[in-house]
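Note that one protein chain of the assembly has been removed; the remaining protein chains are unaltered in position.
As written, the chains take the letters A and B, and residue 1 is the first residue of each chain.
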Amino acid sequence: MTTETENKEIENSIRDNAKKLLNEKEVDVIIGYSEGTVPLTSAPIIIRKEEDVDKLIWNNLCYINLARYLAPLMPQLCNSEGNPLKIGIVSKGCVGRAVNLLAAEKQVDLESVKMIGINCNGNVNRSRIDLEIGEKEILDVSISGDDIIVKGRDWEQKFPYDQYINELCKVCQVKSPSATGKTCVGECQELDSIHDEFTDVIEYDSKSTEEKWEYIKEMLEPCTLCYSCRQACPVCYCNLCFVDQNLPVWFGKTTQLPDIIVFHLIRAFHLAGRCVACGACSSVCPVGIDLNKITRKLEEIVKKRYDFTSGLNAEIVPPMMNFSMEDTEEFMLEED
Amino acid sequence: MEQKILKKDEIGKLYNELASEYNFYAPIKKKGNISFEKIEKPEDILLDYLNSKIPPKSILFPQMEVLFEYTLDEKDVEITDRQDLDQKILIFGIRPCDAYSFELFANFFSSHGNWKDEIYLKKKENTTLIGIGCNTPRTTCFCTSVKGNPFNKENMDVFLTDLGEKYLVEGISDKGKEIVKKLSWLSKASDSDLKKSKELAKQAEESITSKIDSETIVKNLETSFEHPIWEEISESCIGCGSCSYMCPTCTCFDVIDETDHYNNRGRRIRIWDTCQSCLYTMETSGHNPRDTKIQRCRNRIMHKFSYYPTNYELLGCVGCGRCISVCPANNDILTILNKIEKIEKEEDEKVVA
Partner (left out) sequence: MPNPYIPYLTRVKSVITENKVNDIKTIELEFKKEEEYKKFDYIPGQFAEISLIGKGECPIGIASSPTEEGTIKFTIKKMGTVTSGFHGSEVGDIIGVRGPCGNGWPIEDMKGKNIVVIGGGFAYSTLRSLIIYLLDERYRKDYGDITTIYGNRDSGEVLYKDLLEEWEKRDDINVVLTIDREEEGWTREVGFVATIVKKVAPSPENAVAIICGPPIMIRTAVAELVELGWKEEDLLNSLEARMKCGIGKCGRCNIGPKFICTDGPVFSLAELKKLPDEY
């Protein structure tokens, strides 16, 4: 099956399941993706009526993690008394992981959420395509067969799909949500753990400490501290982010390199063991920084130490959010 | 207004002559994005670009700016004002929409109350703009709907038109005409050059397909503050603020004191801020007048298309389309404005039926 035919199948399954859920009143609203108004985007959409299900699409540009809208729960997903509606959420694997994680951290009540599971086939790497096209305006992006077709005013370029998806999508091990039949319709699976070689971290690991530091500095330098990454991240839901606290002030908010690095490194540590590898942070960055290079390294460390992968189970609290007297503490004493 | 010709390989010559007198800023490619930077090597200048990611407002209104510096000792404080506001700045290759945004900035910073923002205004006084027309506006551009034009020369000092292998150079303001005179080695433009530039201007204007009816929008917004449409409009917004940071007319900022306690000195700085941030209006008591996303999204649109016209009879948007390209949730401002345009009409239809 080509990517194009896969997409059609996924799209049809989303629409069929959405229609069924709305028809049988199992959900009040469905949140999914719709056609974007500019190339290389998709627009999250909330539908409430069966006749609107054809607005739901799947086009490999569905990079926003929809669980983002669940915590904090946005007013459009609540009824007039402020209680959550029954929400259907179009879930690729990482969206499912985020919903599970939010449930484990008691931010989402799984009773009011129904995942419409799909077997995700990846998302296009927007910044890479942008970079390769350069200063020509992209007017249309579509999938044909196993190629990404990018069209401009008087030019066309083809990119092989499996090479031009997000780096995270290339190594993804959880393509559909890990959830049981009650919480999930469509493509779902039950996973206890995954086998991840972390091949994408090998290159970073092979650098010396000085090289790693230079690499991080160079990568983060263009950051404008717009906080899009934090806003797009489904597991960043603190009411008062550490950035905004002023008793005490944790770090400066200028775009000088020390302030930028402190923000990203502290945020990465707040995500350790919780990141669901959806890649939304990298996809939304307006200057194209691939933040997943840092988050993947932290995920590797958590897997090695605790054999834990976030979001496979809606009960287990991530290791860094949890403490028990039986926890081994040898890492505090050993040298790394 | 005498027109001259600048050949594409003469840009380096122009740079060398002007860089001695001015801090020379122009678009370059930096880590894959176009950005306006201070030029060290003229070969880096890239004029064949769509538009910069971060608007050139960052040159006169940087993301972080020092308001004043201070030293602290036992029982006294000494304040040092900015000393560098007299430096001459030249921005080369700026688009008409961005040049117009500088005027809007200057207008805002000199209105309201008894104080003007001297820091910005002094810098603006010492700034010269050499702009370039947009031969191929983007599909996200809509400057013609907000009193702009891809070949608007009004807010420029010198205006360039890309004729292919060369640029047509026109001095617009007195400052600009002086500069053109100074660059005496520029060759004279021919009639066919002028004819081509007029054709390109006409073509560019006609190629802009994204249109909105700003008059109707301003009128509809006067009575739409409590309209339920804002719930729909703000649905997909994730509250990141990229739209404000990349917007050439957004002026909001935060003020912070940064103190180096070990050396008893510090500075009061201002940094970009956005009304989309959930803490933007949070008061110390805990009361937050705009604590929902719906209110914040509404404020941004109202500010640009309702409060601005009320206060200055100008629109607070230059139609550059950066917010459209950068929004991660594709909350397209043109879609929003089209919805607002249709508000009254729907109600009229209801009445007739």
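Here is the rule we use: contacts are C-beta pairs under 8 Å (C-beta built on N, C-alpha and C of every residue); 3 or more make two chains touch, one makes a residue touch a chain.
Predicted, not measured: the structure shown is a model, and the values here were computed from it.
Per the touch definition above, the residue from B:N107, B:S190 or B:T259 contacting the chain not shown is B:T259. Contact with the chain that does not appear here is found for just one residue of B:K116, B:K147 or B:K177, B:K116. Note on the undisplayed chain: of the listed residues B:K88, B:K147 or B:H303, the one touching it is B:H303.
Panel shows subunit A; residues 246-247 of it touch the chain omitted from the view.
Counting over the whole complex, subunit B has residues 67-68, 70, 72, 75-77, 79, 81-82, 108-109, 111-119, 225, 251-257, 259, 266, 268, 270, 273, 275, 280-285, 289-290, 295, 299, 302-303, 306-308, 310-311 touching the chain that is not drawn.
In this section, only the chains that are shown with their structure count from here on.
Centroid to centroid, with C-alpha atoms defining each point, subunit A and subunit B lie 32 Å apart.
Within the complex formed with subunit B, the subunit A residues making contact are 36-38, 41-46, 63-64, 68-69, 74-76, 127, 130-131, 135-137, 139, 153, 221-222, 224-228, 230-232, 240, 244, 252-256, 280, 283-284, 286-288. Every residue of subunit B that touches subunit A in the complex is listed here, in rising order: 30-34, 46, 48-50, 53-54, 63-64, 136, 138-140, 231, 234-236, 238-242, 245-246, 254, 256, 258, 269, 271, 277, 279, 292-294, 324-332, 334-335.
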